[in-house]
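Next up is a structure, given as structure tokens.
Of the protein chains in this complex, all but one are displayed in their positions.
Here the chain labels run A and B in written order, and each chain numbers its own residues starting at 1.
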Amino acid sequence: MTGPVIGAVVSRDLKLAMRRRADIVSVLFFFIIVATLFPLGIGPEPEILRRLAPGVLWIGALLATILSLPRLFADDYQDGTLEQLALSPQPLALSVLGKVIAHWLVSGLPLALLTPLLGLQFDLDPEILGVLALSVLVGTPALSGVGAIGAALTLGVRGGGVLLSLLVLPLYIPVLIFGAGAVDAASSGLGTGVYFSILGALTLAGVFFAPWAAAAALRIALE
Amino acid sequence: MNEILFKFAAPQRFYPLAGRMIPFFAVLAVLFGAAGLWLGLAVAPIDAQQGEGYRIIFVHVPAAWMSMFIYLVMAFWAGIGLAFNTRLSGMMTTALAPTGALFAFLSLWTGALWGKPMWGAWWVWDARLTSSLILLFLYIGFIALQAAIDDPRRADKAGAVLLLVGVINVPIIYFSVQWWNTLHQTGSVSLTKSPTMAAVMFWGMLLMALAFWMYSIAMALMRARCIMLERERHTEWVKNLLGTTPHATRG
Partner (left out) sequence: MLEVLNLECVRGERRLFAGLEFRMDSGEALHVQGRNGSGKTSLLRILCGLSTPAAGEVRWRGRHIARAPVEFRESLCYLGHKNAIKEELTPLENLLVSTRLAEEAMEGEGAQEALSALAAVGLSGYEDLPCKYLSQGQKRRVALARLVHERRALWVLDEPFVALDTAAVEWLSGLIGAHLGRGGLTVLTTHQEVRIPGAAMRALQLS
């Protein structure tokens, strides 16, 4: 009984995202521009860039995710569909989980696919590029999950976007540390297994617990 | 249990009770503070390695303890508030937040003051300092969220959800920062790992921690009283209490 509602939300949100492709593309371009600004600000020495790449690209991915979060519930809130989700006999948390999955598919996944390309700008070796892309792939679902809580808490609140970053960015620190840490470990020839296990654990926790908190926050926002 | 909780959780009962308790806690805060400072500044011996500078730990360590502890207390009130829907719990979290943020800031500031002579820099990416900074961010996030929502009921509930999410995340964040710190060893001397922790130092810190405790309780109660009057200014008990029209209760 849980499958259909998640699937319905995912397919609806993907359909909507496909009819508003500009939104996805602008988030990706934001990521590209941020990543491009760093070498311009720091200087083109390959040695330094290679050293900074994991942190810079991960922070770029965090910021790009944050940028896409305010829209997560705002449209549904404005046109009244969020009320209908809240009144559905299905648990609201499952609908939220569906929205989180859809959000990841249109933000986290493309970001992960894009990172190897941007890694080239930072002169990273091919195997490091692979680790980087994989770390973003494994870590970003946690960002979408935890971000959903922030998006729900700031729904309809004035100054929502800035407030959202204030609430969510500190909670992203563990993902940043272990995501960028995995790439660092790989570049210094160390094993990355521990990093990926912890990153995976964070993602599982984020995806399965965050929707319940986000659902509670949405009910509060709808009052 | 519930009955007692609800009896004292009603603002009209809590208000006079808090009023009677404030002087008691304020006096205790002053007494404990004076005793703790006397032990810390006058009685405790000079540290062989760190000289007089180490004495800042008598403020730094208790402040760091308090900043973490107040966050836990706020999360506790948040849980009560969401479970029992009591008006008092939201007021208490709102009242505690500035004090918690103050202590987080104080622990950062004293850490920097201590770091300058020890490390030669105001800021070092030490695990404890970094965690304190992140805790300060969490406090600021909570205060900003409450400030941004006009309806106090929604502000309380949203703040409570944020606190519960935060309190689950705090250990994870601390663990990650610890991990990150051991990877990028900065070779820092930890503040609390003094070679020999003399008994007198322990007592000094404990007394200071008690003083901060009492101060926090007194401040939280004072702030809670103000919040109560403001939020309940249209109710009979506030009007009776102040013997005025609702307009005069502002301020």
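Keep this in mind: a residue touches a chain if its C-beta (ideal position, glycine included) is under 8 Å from a C-beta of that chain, and two chains touch if they have at least 3 such contacts.
Remember, it's a predicted structure, so these values are computed and weren't measured experimentally.
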Options A:Arg12, A:Arg50 or A:Arg71, residue touching the unrepresented chain: A:Arg12
Identified contact with the non-displayed chain, of A:Ile32, A:Ile48, A:Leu63 or A:Ala86: A:Ala86
Residue ranges of subunit A at the interface with the undisplayed chain: 1, 3-5, 7-9, 12, 15-16, 19-20, 78-81, 83-90, 95, 222-223
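The criterion applied here is as follows: only the chains that are shown with their structure count from here on.
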Euclidean distance of C-alpha centroids - subunit A vs subunit B, Å: 32
Contact set on subunit A toward subunit B in their complex: 146, 149, 153-154, 157-160, 163, 166-167, 169-171, 173-174, 177-178, 181, 184, 202, 209, 213, 216-217, 220-221, 223
Residues of subunit B defined as touching subunit A within the complex: 82, 134, 137-138, 140-141, 144-145, 148-149, 153-154, 157-158, 161-162, 164-166, 168-169, 172-173, 175-177, 179-180, 183
